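Take a look at the structure below.
A single protein chain has been omitted from the complex, and every remaining protein chain is retained in its original position.
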Amino acid sequence: MDLVKKGATELGELLAAGEASAVEVAEAHLDRIAAVDGQVKAFLHVDREATLAQARKVDERRAAGERLGPLAGVPIAHKDVFTTTDMPTTAGSKILEGWRPPYDATVTARLREAGLVILGKTNMDEFAMGSSTENSAYFTSRNPWDLERIPGGSSGGSSAAVAAYEAPLSTGTDTGGSIRQPAAVTGLVGMKPTYGGSSRYGVIAFASSLDTPGPFARSVLDAALLHEAFSGHDPMDSTSVSEAVPPVVEAARRADVNGLRVGVVKEFAGEGYQPGVTARFDETVELLESLGAKVVEVSCPHFTYALPAYYLIAPSECSSNLARFDAMRYGLRIGDDGSRSAEEVMALTRAEGFGPEVKRRIMLGTYALSSGYYDAYYGKAQQVRTLIKRDFEAAFEQVDVLVSPTTPTTAFPIGERADDPVAMYLADLCTIPANLTGNAAISVPCGLADGLPVGLQIMAPVLGDDRVYRVGAAVERALEDRWGGPLLAQAPELVEAK
Amino acid sequence: MTTPTLMDYDEALARFEPVLGIETHIELGTASKMFCGCPTGFGAEPNTQVCPVCLGLPGALPVTNHAAIEGIIKIGLALNCDIVEWCRFARKNYFYPDMPKNFQISQYDEPLCVNGYLDVEVEGETYRVEIERVHMEEDTGKSLHVGGTTGRIHGAEFSLVDYNRAGIPLVEIVTRPIVATGDKAPLVARAYATELRELVRSLDVSDVRMEQGSMRCDVNVSLMPRGATEWGTRTETKNVNSLRSVERSVRSEIERQAGVLSDGGRIVQETRHFHEDTGRTTSGRSKEEAQDYRYFPEPDLVPMAPSREWVEEVRASLPELPAARRRRIQKEWGLSDLELRDVVNAGAVDLIEATIARGSDAGAARKWWMNELSRRATEQGVELADLPITPEQVARVQAMITAGELNDKLARKVFEGVLAGEGTPDEVVAARGLKVVSDDGELASVIEQVIADNADVADKIRAGKVAAAGALVGAVMKATRGQADAGRARELILEKLGAS
Partner (left out) sequence: MSAITRDEVSHLARLSRLALGDDELDHLAAQLDQIISAVARVQEVAAEDIPPTSHALPLTNVYRADEVRPCLTPEQALAGAPATEGQRFRVPRILDEEA
């Protein structure tokens, strides 16, 4: 029984039926990590013993007759942006190297409650700023489809881990596309829940008004199960919504689009879109129509302004959020020779401890908020946010969901955009609008272009998370029928190290 | 640096008109902090009242304390402010080691309370101090500067930071420019701070103890030449930690600025620090070297929209405010303006009122607290309220006087005993054997002796000079070491001498 090739739903069933123990499942995945992570480089931190201890505890809970959820005993790779008391938490930054948080993030705590077994912490672009993991202070993670290409970012360690069968599930955070884009380029399902639908407490902040934790999985149903496990109101997060989690698992099981109105965002096509991406997207839209959806073209004229607005709002918030990394209370301290002032030590530590992209965004955000520029930049960006919200509202009067390619291109080669920030930022072109307005959005695999995965983005109104699962699952079912199995089965096998 | 020439205060006022502005920070006395559940007690061991939120740990998020918002609304309403229908918190960004996130959660252009006023009285005149805004924010930690001299920041080798205070709810009250106070400016500033302290104390939302930092004033002062229409450059004096210092710092800054201006210099817009020991201010950081706080709406907190129903509920729950109370007690106790002021300044209003509530009459209650007990508080260097005697005990002593069991002189001995820790008034009376002698038999023999010893006085009384009886009563009191009932003694003397 090859446990690592099984999805979370199936593993959960095996565990519940007593056909496998959590320890066995964890061991299989730890072995897989040991065998392939040297190439994939998904993990920043793995602790075999700590993982097995968690697994044993789940087995004990089950043996004691405790009623456990559907994912109890299923392993998970956890993005290093979530605080964990039993593992270091660095957010991919040197400035936090070795930091052991004294508290668990709400998402971490809920994973533990649900009996998920945390395998380790996954690599990411430093402070979640990037689309490739090339901004990680530690190393670049690899795309299992082609090890010379990026696995997307910022949650690139999480996408790589699941695509390489190192874990059946992983967590991510999505600020401008940091779950959906890596899911798209690695052939996974990646979901950005409604903002506030999943707790930010214990998520090392990048941009507070945009950051949203969400799941990665190899199937829509698996993603929905994980979504359900860690979402829901959290009194520790003031921006957490109080409504019940939408019925995402039920929607993923329903998987039909009959009579649903699907809007194709007119603005997300044309120049800059890789022809293969456009072709797969168009075919998928036709597929939706053949499945009974009513497809219309919808114009969202301000969506093209989302990218510049985002690159003002996110850096502005991050310039403030990252001010706390100052060498006084935790983390790195550079240059404290007894004569330098606190101010100098702060500036030296921050210059040394932050990577180039983080510094760039801090500087940009500081600029956008500074007196004399606030109105022209941050203020205008906030107005654009209103315009995008209005576009969404108008669109959702006509349709139930909106669709677009998740990202304009397939995975690009490592190094290609490394020192061209503006080119790098284009990876988030289609994903950003949903972040600015808090809408739910998912990426599901919709085929290959030049041998690399392409993602379909499905967007729904705020708290309409179930809709994107429903449509995503319908697309998944129809395409897997066509392909004879999941897209990921077409990925090249990784050579296992002995 | 050259020592600036100070100008004599009267001359300064003859030439310049001062404009004041006062920013007051008040720590609310909530059980938990502004944005987390840590306790707020003063004087705890360092870093024992901290959590991920108030330590600014990565990933931690703030959640607003409802009681703090209710507290600031109370203050806003008591200051006659409008409570806005919608507002947001903002981040004030600057780096400082005692600020865990390197931004302070505050309010910028959307304060919760706006457009109020507070009337204050100085030498019989009422000044209306307009309140521009009252907003909510969080306090910072506290640094201990080590090395160098006197624990001051300059010359220190390093600092030690305690974050227990970080995140305690802080209300900032900002006045509009206070104009046309002339030479009363320092007194108006002090009266404002005093009145504000009384007001907040009456609301029971803060202990407003300046010496512990739960109320702190920053005082802005500028001068303009008499007859000018444009205001001068202002300075902001920080570290003003007592009511007396509020007055002194304004006076000192007026003298300093007048000196600089008359020497042809210009005032630099800057932060200055007040020194209790010298009574002078010294220059701090110059504001001209760009503090750019980069305020923006706090994304981790959602906007506040206090419902009108809630605001009205809070308004209805406000206690009697100090000004109204003063008007009432002045009438009820029959006080002159001057007497009222003395009672207020002595911090005796609550004590007297409580004593009256325990059965004493107003005049007696005021007499004991304002004379005997005030004197003893002054001797011991403590606040009246901190004397180890309760209004109930004062009322008991007065009850014994009314019943004829004590006279004033004995009562003073009872107070002495109570303050010395000898027990309750009844216990002191018993232990010290303090009882008025009103037994006629016992008195009669003393009186006989006194008349014999003062035959000349007795003759005058017999001749109809009744007023001379006082001397004999005095002698009786002396002979009984104060324990005689003076009224009864007088009656008996007059009877005996046939003058009644």
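Going by the order they are written in, the chains are A and B; count residues from 1 in each one.
The working rule: contacts are C-beta pairs under 8 Å (C-beta built on N, C-alpha and C of every residue); 3 or more make two chains touch, one makes a residue touch a chain.
Treat the numbers as computed from the prediction; the structure is a model and nothing was measured.
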item	value
Contact residue for the chain not shown (choose from B:24, B:65, B:252 or B:483)	B:65
Candidate in contact with the missing chain, chosen from A:238, A:274, A:321 or A:410	A:238
Touch criterion as defined above, residue of A:6, A:180, A:218 or A:385 at the omitted chain	A:385
Hidden-chain contact residue, picked from the options A:12, A:331 or A:472	A:331
Identified contact with the non-displayed chain, of B:13, B:36, B:73 or B:120	B:36
Listed residues A:50, A:147, A:348 or A:418, member touching the removed chain	A:348
Residues of chain A (touch criterion as defined above) contacting the omitted chain	99-100, 102-103, 194-196, 209-210, 235, 238-239, 241, 302, 305, 308-309, 311-312, 319, 323, 326-333, 336, 338, 340-348, 350-351, 354, 359-360, 362-364, 366-367, 370, 376-377, 379-387, 389, 421-422, 435-438, 462
Contact set of chain B toward the excluded chain (per top definition)	30-32, 36-39, 45-52, 55, 63-69, 86, 88, 94-98, 140, 143-145, 147, 153, 156-163, 238, 271, 273, 284-285, 291-292, 294, 296-297, 299, 301-306
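Convention: only the chains that are shown with their structure count from here on.
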item	value
Geometric centre distance via CA averages, chain B-chain A, whole Å	57
Chain A partner contacts - residues on chain B that touch it in the complex	52, 55-64, 91, 93, 95, 97, 100-103, 157-159, 161, 292, 294-296, 299-302
Residues of chain A defined as touching chain B within the complex	82-83, 89, 91, 96, 99, 101-103, 105, 200-205, 207-209, 235-239, 316-317, 319-320, 323-326, 328-330, 338, 342-343, 346, 366, 369-371, 374, 378
